[in-house]
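Every protein chain but one is kept in place in this view of the complex.
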Amino acid sequence: MKTTTRYLKQIAVTAVSALVGLAFSASVATAETELTVYTAVEAEDLKKYADRFNEDHPDIKIKWVRDSTGIVTAKLLAEKDNPQADVIWGLAATSLLLMKGEGMLMPYAPAGLENLDPKFVDKDNPPTWTGMDAWVAAICVNTVESEKHGLPMPTSWKDLTKPEYKGHIAMPNPNSSGTGFLDVSSWLQIFGEEEGWAFMDALHENIDHYTHSGSKPCKQAARGEVAIGVSFAFRGAKSKAEGAPLEIIIPAEGIGWDMEATAIVNGTKNLEAAKTLVDWSISEKANKMYNEGYAVIGMQELAKPVEHFPDNIPQAMIDNDFEWAASNRKKILAEWQKRYDSKSEPKS
Amino acid sequence: MSVAADSAVYARQRVKPKASRDDWQMRAFMLVIALYLLLALAFPLYAMLSKSFKNDDGVFIGLANYAEYFGTPALSYSINNSIFIAVITTFITVLLAFTLAYALTRSCMPFKGFFKSVAMVPILVPSLLPGIALVYLFGRQGMIPWLLFGHEIYGPIGIVIAEVFFTLPHAIIIITTALSIADARLYESAVALRANKFRIFFTVTLPGVRYGLISAGFVVFTLTITDFGAPKVIGGDFNVLATDIYKQVIGQQNFEMGAVVSVILLIPAAVAFVVDRMVQKKQVALLSARAVTLQPDPHKRFDMIMLGYAILVSVFILGMLLVCQYAALVKFYPYNLSLGLNNYQFDLMDGGGWDSYFNSIYMASYTAIFGTIVVFTGAYMVEKGRGFDLGRGLFQLLAMMPMAVPGLVLGLAYIFFFNAPGNPLNFLYHSMAILVISTITHFYTVSHLTAVTALKQIDAEFEAVSASLKQPFYKTFSRVTVPVCLPAILDISIYLFVNAMTTVSAVVFLYGPDTTLASVAVLNMDDAGDIAPAAAMGMMIFYTAASVRLLHYFLSAYLEKRTQKWRMR
Partner (left out) sequence: MEKSTASKHAASQPPYLRIIDLTKKFGPFTALDRVSLEIFDGEFVCFLGPSGCGKTTLLRAIAGLDVQTYGRIEQSGEDVSALPPTERDFGIVFQSYALFPNMTVSKNIAYGLENRKNSKKEIKQRVAELLELVGLPDQAQKYPAQLSGGQQQRIALARALATSPGLLLLDEPLSALDAKVRVHLRHEVRALQERLGVTTVMVTHDQEEALTMADRIVVMNDGVIEQVGTPLEVYREPATIFVADFIGTMNFMPGVIDRAHTVTVGGQNLRCKADGMSAGEKVTVAVRPEDIIVHEAGGDEENVFEVTISEVEFLGSFVRADLVADQFAENRMRADFSINLIRRLNIEQGANISVAIPAERIRVYPEMQ
């Protein structure tokens, strides 16, 4: 019996020390510099990005915090007063503009800035962010399902409002998805505000459901869960490569786009390492790496065509006013929510 | 000195009991755990409440957020939706559960043990999983969508089916207990009075389990209205309060509105909780009456019908899992139905990869170990402590509160509290510790009640005897209380483990880059459209939880065998 008591005591001691250890382990840093990098880059690409960077800078370890655009943005804003991230690498420029507005980003002109397309650089001097690649809106059409339901191949945004598509379209909810907001803000720019909302009213009639994430509509189209998914081209190309019966359509009116961009978070304790990473992120090597998945990159002259990507993307990209989109974000989202987020209400 | 002179003094002088070293130690322990509950529950909830009255610059704006909420029909309509779903689910679940519980307790159908185990299976999976199964069954490319007669699975129908699956075991446990305490003598009298079967059912059976039914109803109602997994996966555009909180916080970074919705969600959960507590007290009163156990007589036709029904329910439950497992193994549903393991390459998906699976196992283990220690010691101090009534009362109240707080609300409250600048506990943010703490807190009440029930069952005078023998309380605690309560302690730890494996709601706001969890990975993969890997991960959770459950079963059986000498009644 004595042993039981001792045993119990031992458990208690181990337990307490483990709990304390548990609490502190998160805050203990390793010997080499570790950068906490927040990103919305596709999960499957993260390892590649870190590996390529480490080929040149093996002493800097990247700790990824990856989530969808909406969530990463939310996280960063939530941590505004107590930032956890050192660098943001691969987040929508519109999101970065929000953070810039909150004064969360550190202005920094990385080496080799002059080689970037000016569209890919923040207007401020020194800039607070630099672009990596563009991700563009697109329509993913499942050819098998379209045939089954006798749906013609859409060629424009307006096509999607035709009655035959009723119940066959999924698109991301702009309130949670960066892609969704990209779509909505670009339509408002393409069609103008009034006509833009009218278009969305008509589109809403055909929408089967809104998704939380931007890639989901395309993945659903890939699986045939819907015939048409409003999503982004990169996702469609990926699914197509996996063998999905998909067609990626670039609508005739032009497509909204956003940049994946990089910035240093104000208050980072690893400023030198952060600068090294941002410098590398606009290097030629990095741009070539982006080009493996994305057709449009910061150094467009280096860009090679990407498999499964439609080739007319650069021409179709609209002249996106990021500042306008960022500053009107709240208003647009509220309006959208008022109009469409109550699809679930019983129709009287 | 005379007795009379003494009396004058002593009769008026209030005796201040001197606290012994035991008393001090116990109070110190209790204070520590009470402090834990304050930090892990009361303060965060306060932070959340106050957030709902502030704008995003932290300025107090009174009820303006609430006014905005109720002025936005798209938001406030979710209240109706939530209640609608919860009421329908409650009705269906209680009906299904009652029938199965009736079959388990009042029929002589074979394989009762098997059916009972199957009915418990949904406890072992995250509430996201039934939603995923429904997509594969009734989605556009589903296996049997025609069964819905043209109705849409995304929306209320899907949510209700998933919630029924998710809540069924909870209702069955409660109703089975209620049915099995029935007094056989009542039935004998009824038969002696020549009442027919239907009359007996309505005059004896139903009244006998009314508290069980009511209690089950409230539990199901609360579980449904606070559940986030099912509506998230299968709800489509049908908004409910739980998904609204998520959308407000994750999608729109509107923390204040998230807080408002949280407060609104707290209300039905709290009301249901209070009513349930009241009803449970009455149920317990019924329980304590000495009853003769009812032994059902075989009735071939009735037993066959019940068997058929039990098979149907089992097919429903196991079918959902089978579908998920099948979907996880198919390479590219529905276009390439060959089998493979490509959906298990979690490292290529959102959600944190295989790491999140192992994180979950760590998290669940820590939760089980520390949770059991904290909960059981806390319950012991409350039950067996001497004096210090105010402290004990407060502690009891704190221990009951988590039941009424939905996981999402708790998680959001944690963001507000722990990530507030200047909070010295800030270092916990994103750590494994905060996940463990939130999970222990989230599931505190049931664990606490289990511990209290076990402690109430052991002789109330052990501590008095020990004190008379001048032995310190911790000796009695470790040498008597813990060994005697070991079955309950194991129950608590397995309860915590399984729930930590499957929970999504509280942790979805709290996980960090190094602490992604399997259940959250299911959510995130589904969110990203990777539904097959989501199913695969969901099934991993199921296998893990089921294995631990089995382990627990064998451990309990072994323990029972080893200690049966002194556990004889």
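Letters A and B mark the chains as written, and numbering starts fresh at 1 in each.
Assume contacts are C-beta pairs under 8 Å (C-beta built on N, C-alpha and C of every residue); 3 or more make two chains touch, one makes a residue touch a chain.
Nothing here was measured: the structure is a model prediction, and the numbers come from that model.
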TODO: Specify the shown partners of the omitted chain in the complete complex.
DONE: B
- [ ] Tell me where the left-out chain touches subunit B, residue by residue.
- [x] 3, 6-7, 10-23, 386, 459-462, 464-471, 475, 479-480, 483-484, 563, 565-569
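Note that in this section only the chains that are shown with their structure count from here on.
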Task: Intercentroid distance (Cα basis), subunit B paired with subunit A, Å - done: 35
Task: Complex contacts: residues of subunit A adjacent to subunit B - done: 1, 4-5, 8, 12, 15, 18-19, 22-27, 36, 43-44, 47, 63-68, 70-71, 73-74, 77-79, 81-82, 84, 144-145, 173, 175-177, 208-213, 215-220, 222-226, 242-245, 333, 337-338, 341-345
Open item on the list: Per the contact definition, I'd like the list of subunit B residues that touch subunit A in the complex.
Closed with: 72-75, 77, 81, 135, 139-141, 154-155, 232, 236-239, 247, 249-253, 255, 332-336, 347-351, 353, 366, 369-370, 373, 415, 419-421, 426-433, 436, 475, 478-479, 482-483, 512-515, 524, 527-531
